[in-house]
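Written out below as structure tokens is the structure these notes cover.
The other protein chains are all here in position, but one chain of the complex has been omitted.
Chain naming follows the written order as A and B, and within any one chain the residues start at number 1.
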């Protein structure tokens, strides 16, 4: 199911038409029929990107619709659970808690219960000890004396805990992270996380199409601010 | 009508007084009586700047009030329709859709029907082919291999479609864009769009006063981050 065939969407388009017939047409013809169907990024990935952008920007009005679309597009409830948790750290606790308020209603309506959700304590994915030690040493050297607490939780809670939870693949976790960074204009963190995303399996053409998709959901300026950084990452990886 | 004489405003000021008598006084004496009456920017322009800032920041609480003020200040329903559509692209789809939810209620209350709104399909303003070809070539060269989709839609949907819609003058479309950029801290895009705004007829003293007005609606830090870029644009155009 694409967003265009969602049962509530005809109503939503009518509401948009009450204010802007042009926006209704851009929504149905350009965004939903055309952009969502572009081949360079799967509909499931577009759903992950969209949810990440909405939650990172606290745009809860559209969230019920896009949570349903995500579930219909093959994003599992367990993955949505992990996406919300991941964004508590990458977009802020209040954003995740606001998303919880919406998601639990959708989960209840679709009879998604506790047995479908990842437990609080799970067996972790194996840690790439060498890469993680290198990352931790760099951050400790740079910021150990600036904020010992940030350095501590970055290692212990983020990279030795959150990122190792198995119910969201590292590639998808990276997709969530990069989407949130572009969505909130956090250009400075894109280099590290886009490289990590591509190391985790996101292709260059997928990454470019993530930007196309995000242009519509977070606005052109956020995407144009990200593009020079993305370009630089692509160039350096190409060697 | 200034915002200060709006029928709901006495109530709003009383509510503010329940938490902060000082904020109520700054609101009535400094912001509404004084700033809105400053001569360097027309009340109609201030309404466009305010709406753009609120929609770009998804600040929907004040939107009903400021939509009514805008209509009273001479911003037409057709122009508001185009402002919302324009901001879908420059602030993100969810922001525009949230604004639709508010605006359709205001439009209904004021009996503004479909006949007052621009159609989805309109006769476009003439395109400045030379300037647009140059812009498109630069963007293609810079980012054609980073995100072909962004480059495609920037040309086909933004500059050869949205910007040519006639119901919002290019100067006002630029005013919306620049206001949204300052409101969301998108410093990197200000140089291009402020130059475009001034090419489209925004004067330097109006641009400076847009910053004064925005300081109150989007906070001093966004404006102080924009000022060095604005200064540089002014200097280069003078030089």
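The rule is short, and it goes like this: a residue touches a chain if its C-beta (ideal position, glycine included) is under 8 Å from a C-beta of that chain, and two chains touch if they have at least 3 such contacts.
None of these values were measured; they are calculated from a predicted model.
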| item | value |
| --- | --- |
| Residue in contact with the excluded chain [from A:10, A:42, A:97 or A:125] | A:97 |
| Which of A:165, A:196 or A:213 contacts the chain that the document leaves out | A:165 |
| Which residue of A:21, A:62 or A:185 touches the chain not shown here | A:185 |
| Touching the absent chain when the full complex is considered, from A:39, A:126 or A:149 | A:149 |
| Touch list for chain B against the chain that is not drawn | 12, 15-27, 30-31, 35, 38, 40, 53-54, 57-59, 61-62, 185, 208-209, 211-213, 215-225, 227-228, 230-231, 234 |
| Residue numbers in chain A that touch the chain omitted from display | 56, 58, 80-82, 84-85, 87-101, 103-104, 107-108, 114, 117-122, 142-143, 145-150, 152-154, 157-158, 165, 180-181, 184-186, 188-189 |
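Going forward, only the chains that are shown with their structure count from here on.
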| item | value |
| --- | --- |
| Euclidean distance of C-alpha centroids - chain A vs chain B, Å | 28 |
